[in-house]
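One chain of protein is taken out of this complex; the other chains stay put.
After this line comes subunit A, so read on.
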Amino acid sequence: MDHLIAGRTADVRISGLGKTYDGGVAAMADVDLTIASGEFVAVVGASGCGKSTLLRILAGFERPTAGSVEVGGTPVTGPGPDRGVVFQDYGLFPWLSVRENVAYGPSRKKLPKGEITAVTDKFIAAVGLTRFAAKYPSQLSGGMQQRVAIARVLANDPSLLLMDEPFGALDALTRTDLQTELRRIHVETRTTVVFVTHSIEEAVYLADRVVVMTGGASHGVPGHVQAVVPVELADRDVTSPAFNEVKRQIAALVHTVPTPA
């Protein structure tokens, strides 16, 4: 297996963050969160509690209506290649081959041709798709498409990786494979990761800390951070009692009746 470069990495400072959508939906309010460089943070919570909203603000796709976000000391003003986003529905360009999708970011940076090829090949190999480099996304399974999407953002050497339920549409086996791979990739790159999921097990398996969000427009309270749970497990054996104790603790928090922070 090819070794991944130690990528860039950045800390994240979120303070007093809030979002009220046009039309008055108060999706999220008063979110304060600091994420260290290289940390893997999972965000869990019931549907509609504002997880995607938070992630999309970090990505720069949405503007907050209150508070501020800094990534690596720079305020977020719009999307950029320093923050790679992996979507649940992959978002691959259907008319580009696997190789061209992965080369897309490096090509925008106008790197020398040889370097683009080297980076592209490396990350296609890193997600185990070398044999499929000439295929188009529609010729691949969902799991393989998501591997392409991950390789595509990693090839851009982002300092922050934002993932919104990336494995939510995959079958259980593929999902486990990709979780293992993502863990390995994170260990090698030390890129900061914010990972949204509705699977508590997935969050505990992957993350250094789990952010529990509650509330949401349908509860009459804007979505907010209920608790932040550090995962201090030496190994991530999903069958161990310690692992399940953390799961239970987080599950209880997810189901707390939301109160404004």
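Keep in mind that, in the parts below, contacts are C-beta pairs under 8 Å (C-beta built on N, C-alpha and C of every residue); 3 or more make two chains touch, one makes a residue touch a chain; residues count from 1.
Just so we're on the same page, contacts and distances are computed from a predicted model.
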Listed names "Succinate dehydrogenase cytochrome b556 subunit", "Sulfite reductase, dissimilatory-type subunit gamma", "Extradiol ring-cleavage dioxygenase" or "ABC transporter permease", matching UniProt entry of the absent chain: "ABC transporter permease"
Residue among A:152, A:186 or A:224 that touches the chain left out of view: A:152
Touching the absent chain when the full complex is considered, from A:108, A:184 or A:255: A:108
Touch with the omitted chain, as defined above, among A:83, A:209 or A:224: A:83
Interface residues of subunit A (partner: the chain not displayed): 59-61, 78-81, 83-85, 87, 89, 91-96, 104-105, 108-109, 136-138, 152-153, 156
